[in-house]
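Apart from one protein chain that is not included, each protein chain of the complex appears where it belongs.
Chain naming follows the written order as A and B, and within any one chain the residues start at number 1.
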Amino acid sequence: MSDHQEAVVHQVHRDDVGARMGMWLFLFTEVLLFGGMFLVYAVYRYQYPDQFHFAAMELNTTLGTLNTIILLTSSLTVALSIAALQRGNKFLSLVFLSATLLFALMFMIIKYFEWTTKISHGIYPGSPELLAKPNGQILFFGLYYIMTGLHGLHVLVGMVVISFMIVFISRDKVTPDNYVKLENSGLYWHLVDLIWIFLFPLFYLIQ
Amino acid sequence: MSGNNKHHSSYGTYIIVWIALIAFTSITVTIAGVNLGRYTLFIALAIAAIKSTLVINIFMHIKFDEPIFKAFLGISGATLFIIFLLTFFDYLYR
Partner (left out) sequence: MANDIAVKNFYQQSTNKHTGILSWLLTKDHKRIGLMYMMAIMTFFIVGILIGVLMRLELISPGRTIMGAQTYNTLFTLHGVIMIFLFIIPGLPAIFGNFFLPIQIGAADVVFPRLNLLSWYIYMIGAALVLISLFLPGGPIDTGWTFYIPYSVRSTTNVSMALFAAFVLGFSSILTGINFITTVHRLRAPGMGFFKMPLFVWATYATAWIQIIATPVIAITILLVIIERAFGVGIFDPALGGDPILFQHMFWIYSHPAVYIMILPAMGVVSEIIPTFSRRTIFGYKQIAYSSLAIAFIGYLVWAHHMFSSGMSDTARWIFSLLTFIVALPSGVKIFNWVATMYKGSIDPQPPFLWVMNFIFLFSIGGLTGLVLGSLATDIHLTDTYFVVAHFHYVMFGGTGTIFFAALHYWFPKMFGRMYNMKLARIAVVLYFIGFNMLYFPKFIMGYMGMPRRYYDYLPQFTPYQRISTIGSWILVGTIFFIFGYLIHALLKGKKATSNPWGGVTLEWHIPSPPPLENFETIPTVTHEPYDFSQLKEMKNE
């Protein structure tokens, strides 16, 4: 066996369906990740229905609704961005993508204000105010922070991914003939929206 | 083999779906103020499920993709559902 090695460069075989399949499979892992958290939520809501109701009154339904609308609209803009690129309109695609990023930022800013307001009212894990409340409420807020926190982390990651897509499209690395990366980024972003579609009524609309 | 989807939804389709999503959102917020007793959670989740169906089918394009994608989604969803079901056999009967 000789130790001389040859490099063999073979044509990179392109498979968009395969790329999308891989992405969907990854999304299922996210569904199960959040699914586990929703399971915890379900168990404790079943065990503490009244306390969940009281605790939910502390959340600002207006801000929650606003955030829901923002995220739904960002899903629209990312879909429009792909549609634009499919029709060869690179500029429009970038406009829609930038709008998506803007909406994501707005979401995070509102979230930031929600969290800091709560924290300034003394409601955060381990705080004396929170620990003085009934157990069901303690669990509600624990779940609130963990689930919206994990979701927020995913929004941030999504913002990074979308930023990369903006760069790639600008530099013609993602083009009207080769845009599966953008499609996959869109899929990820829609998942982030989907999770919020469930988080919203479960935390903000328990009246 | 490049296999870009032959089907491209129109801008209009996406906007209509978006309008529907906003509409369902306002329904779910309004209904939250009404006392529906035991059905509150069920209705809220049903509306969320309808919104999800729109997002998954149109925005995420699964309606127009190869059927295997729907099969995969079905498998994952069914598994998650069963996990919930079996866990609640514990909590419902304690």
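Note that contacts are C-beta pairs under 8 Å (C-beta built on N, C-alpha and C of every residue); 3 or more make two chains touch, one makes a residue touch a chain.
Being a predicted model, the structure only gives us computed values, none of them experimental.
Across A:A56, A:L97, A:I123 or A:L139, the residue that sits in touch with the chain not pictured is A:L139. Not every partner is drawn; the one left out touches subunit A at residues 1-8, 10, 15, 17-18, 21-22, 25-26, 28-37, 39-40, 43-44, 47-48, 125-126, 131, 134-136, 138-139, 142-143, 145-146, 150. Residues 68, 75-76, 79, 82-83, 86-87, 89-94 are the ones on subunit B that touch the missing chain.
Quick note on the criterion: only the chains that are shown with their structure count from here on.
Chain contact summary for the complex, subunit B toward subunit A: residues 1-4, 8-11, 14-15, 17-18, 21-22, 25, 28-29, 32-33, 40, 44-45, 47-48, 51-52, 55-56, 58-61, 65-66, 68-69, 72-73, 76-77, 79-80, 83-84, 87-88, 91-92.
Residues 13-17, 20-21, 24-25, 28, 31-32, 35, 39, 42-43, 46-47, 61, 65, 68-69, 72-73, 75-76, 78-80, 83, 86-87, 177-180, 183, 186-187, 190, 193-194, 197-198, 200-202, 205-207 of subunit A are the ones that touch subunit B when the two sit in their complex.
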